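Every protein chain but one is kept in place in this view of the complex.
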Amino acid sequence: MKLVARYGGANIPIEVQREGGGYSVTVEDRTMHVDLVSAGPALKSLRLDDGRQYLLAHHQQGDQHEVSFGDATVHLELVDPLTLKRRRVEDESTGGANITALMPGKVVRLFVAVGDRVEKGTPLLILEAMKMENEVLSPREGVVSVVHVESGQSVDNGAGLIDIE
Amino acid sequence: MKLVARYGGANIPIEVQREGGGYSVTVEDRTMHVDLVSAGPALKSLRLDDGRQYLLAHHQQGDQHEVSFGDATVHLELVDPLTLKRRRVEDESTGGANITALMPGKVVRLFVAVGDRVEKGTPLLILEAMKMENEVLSPREGVVSVVHVESGQSVDNGAGLIDIE
Amino acid sequence: MKVLIANRGEIAVRVIRACRELGFPTVAVHSEADRAALHVLLADQSVEIGPAPSSKSYLRIDAILEAARKTGAEAVHPGYGFLAENAEFAQACIDAGLLFVGPSPDSIRAMGSKTESRQRMIAAGVPVVPGLSEAVSSVDEIEAFAAEVGFPVMIKASAGGGGKGLRLVERKEDLRNAFDRVRSEAKSFFGDDAVYAEKFITSPRHIEVQILGDQHGNLIHLGERECTLQRRHQKVVEESPSPVVDETMRERLGATAVQAGRAVNYYSAGTIEFLMGADGAFYFLEMNTRLQVEHPVTEMVTGVDLVKEQLRIAQGGELQLSQDQVRFSGHSIECRIYAEDSSRNFAPSPGLIRYLNLPQGPGVRNENGVYQGYTVPIHYDPMLSKLVVHAGSREEAILRMKRALGEYRVEGIETTVPFHSFIMDHPDFRAGNFDTGFIERILPSLNESLAQGTASLDAAVAAAAIRAFEQYQNVQRPQTESSAWRRAGRMEALGRGNR
Partner (left out) sequence: MKVLIANRGEIAVRVIRACRELGFPTVAVHSEADRAALHVLLADQSVEIGPAPSSKSYLRIDAILEAARKTGAEAVHPGYGFLAENAEFAQACIDAGLLFVGPSPDSIRAMGSKTESRQRMIAAGVPVVPGLSEAVSSVDEIEAFAAEVGFPVMIKASAGGGGKGLRLVERKEDLRNAFDRVRSEAKSFFGDDAVYAEKFITSPRHIEVQILGDQHGNLIHLGERECTLQRRHQKVVEESPSPVVDETMRERLGATAVQAGRAVNYYSAGTIEFLMGADGAFYFLEMNTRLQVEHPVTEMVTGVDLVKEQLRIAQGGELQLSQDQVRFSGHSIECRIYAEDSSRNFAPSPGLIRYLNLPQGPGVRNENGVYQGYTVPIHYDPMLSKLVVHAGSREEAILRMKRALGEYRVEGIETTVPFHSFIMDHPDFRAGNFDTGFIERILPSLNESLAQGTASLDAAVAAAAIRAFEQYQNVQRPQTESSAWRRAGRMEALGRGNR
């Protein structure tokens, strides 16, 4: 099976095949023969041909993969080559930004309202969690189209806060 | 909701009701107001009115419940009163016994064959696990009707070994 | 003796463990948000005392005393933080007929005020950071002061705060100019041009001494703790002994700390915090009249269980050790594990701990406040647990800590574990060469280091690609042969089902 891995701004061709009790995975021109087993409810042990091994946790949301090694985490996107082609066309028309809460917390201040023009870096609101205030900045320039929260409201991780168009 | 708890050879009337955020449970004539929350993937914390609390694990197979407190385990059966009445009738006609493996292991010796007459306590087979041999004895007298395993075979926990009629 | 613990998190768990080893039944109190918190689960009894905000639960003296009354508790351990240094609370416990596991309300009060404690320390002959105790009207007074204590000095607006209205002066020639500037800033910022001066301690270390006393007048010290590594005035890593304190210095620090404790008739466990200059001169900063977060490093090197001692002392027991019997052995380090994302400027990271693996093995001690399956609430301090190690030497302790941090796994929320690994690897930390500005100075290189770790990009790609491949196979041939991913799924299903 062929895939394209996207990370660090590059598209890397990948090929995966079953091989004996394990797999062969080719990344660009490097082929690894690997063995993968579960190690409890969250971790997996991945072993390469030379016996080197990694205890890792894998999380996935759609095509977005997160592989955590304990002291470092790798984020990457895996798509099949067709999807990639389709995506390229869509990317031409830039969309807006939906800002979501990166942690559960409480909105203690709102700096913007619908219709406000914001620059990249404009403070949008302050989210408080664990005795600390965290300023949420606009990731791009645009106009505030929706404000999903009000001051004093508690939000869950991932909750929509503000949409920018 | 009314139930009957069977343990230690007795049938104990139970009543459970929801009450505020918790429950009221009456065992015979003793009424407890309890609070129950999850504490991780396996444990639950049960708190009584006076603040005393228990960290317990609960397992269930049909009507059979096992409640483990870490240093002790309580086994009991919970049935509704109707089931109990029906059960009493069935109990009159004594059935056979199906002997199952109480641990995963390997059958290293078989002492009986189909048609053999056995007494309560007759050795049926030896199951080896973790460098130890464990003799499996007949729980009742009767005649061996089925032998599910052969010598040298590995069995899982709960696998049928021998049926006695 | 039934003990109520008026706290939450790892310190409440710590106290429960000590009580259990002494055969004392325990009562936990908790807010509505904390019914399933570890300290509640481990106690023999528990009582809910109010809504999530601390001000409505853990800081409610009346609710805590009512919980003690209801459960028949005979003593109250306050932990640290919350009401631990509240003299009114200590007094209220005593008035309610409960033993307060801590010092007397008078000691708490005396050390609770910056100005009173400074005066009492000066009176007791304990060195404090030299400073003019009153505002001055002319630069000559500051010049005379600087001539006495030496440069550099800091000129400060009496009404100042927030880093405004202060100026560091290194040389006599710059005094007048600085004096005028601070006065004018003070006038414009605070509407008050009063200024004073303090000696400025260059490249200071934060060194504290553990003291322990009983109600019979015995008071000893248990050596120092090195607490210089701080981020935003929050301690990050502590150790004992300090790499810059030798035996002679330890005796001087210890004697001074005992002197400070005696000045307020101290009993129970307490800590005297000192600021130490690069020249080894040290100055009283403040006293913490309670158990300290970092108390375990002292326990590891002395073998004294401070919480058990507190409980025995509260019951009127005598100290079990004289100063001569205190022995120091090996080296101990503590890392505070916070629910913060080191890679995103330490943003809080509350939420469900989906998976937790604590390090184990020789010389490793976990003072854990959380467990797998626990949801870290947004309402409280982000400290999850403390990881403590003990080994024969500082070098071995650092390598042991590094090994333990490598075993630490938390999935679901982010923690400061990678940050601690980074510190343990830092050559200046290894050399014992740091001051209170160290953490802020090394932060810029942290993100770079985090990006590397032991991660193999190829290994990550392989794991993700195999997962994608298996998902594809499942769609194509739902009943294909067994795979690691599905075996994992089955194992979890088994784990979840009833048996």
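Going in written order, the chains are labelled A, B and C, and every chain counts its residues from 1.
By our rule, contacts are C-beta pairs under 8 Å (C-beta built on N, C-alpha and C of every residue); 3 or more make two chains touch, one makes a residue touch a chain.
Please read these numbers as outputs of a predicted model, since none were measured by experiment.
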For the chain left out of this view, which of A:59, A:75, A:106 or A:148 touches it?
A:59
Could you list which residues of subunit C touch the chain missing from the display?
13-14, 17-18, 20-23, 42, 296, 299, 303-305, 327, 329-330, 352, 354-355, 357-358, 360-368, 371-373, 375, 391-392, 396, 399-400, 402-403, 406-407, 412, 491-492, 494-496
Extract the touching residues of subunit A with respect to the undisplayed chain.
35, 37-43, 45, 47, 50-53, 55, 59-61
Positions on subunit B contacted by the hidden chain, ascending:
1, 3, 5, 7, 12, 14, 16, 18, 23, 25, 27, 30, 32, 34, 36-38, 40-44, 46, 48, 54-58, 60, 65, 67-74, 76, 78, 102-106, 129-132, 134, 154, 157
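Definition applied: only the chains that are shown with their structure count from here on.
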Between A-C and B-C, name the chain pair that shares the greater number of C-beta pairs in contact.
A-C
CA centroid of subunit B to CA centroid of subunit C, Å
49
Sequence positions of subunit B contacting 2 or more other chains
41
Contacts with 2+ other chains: residues of subunit C:
495
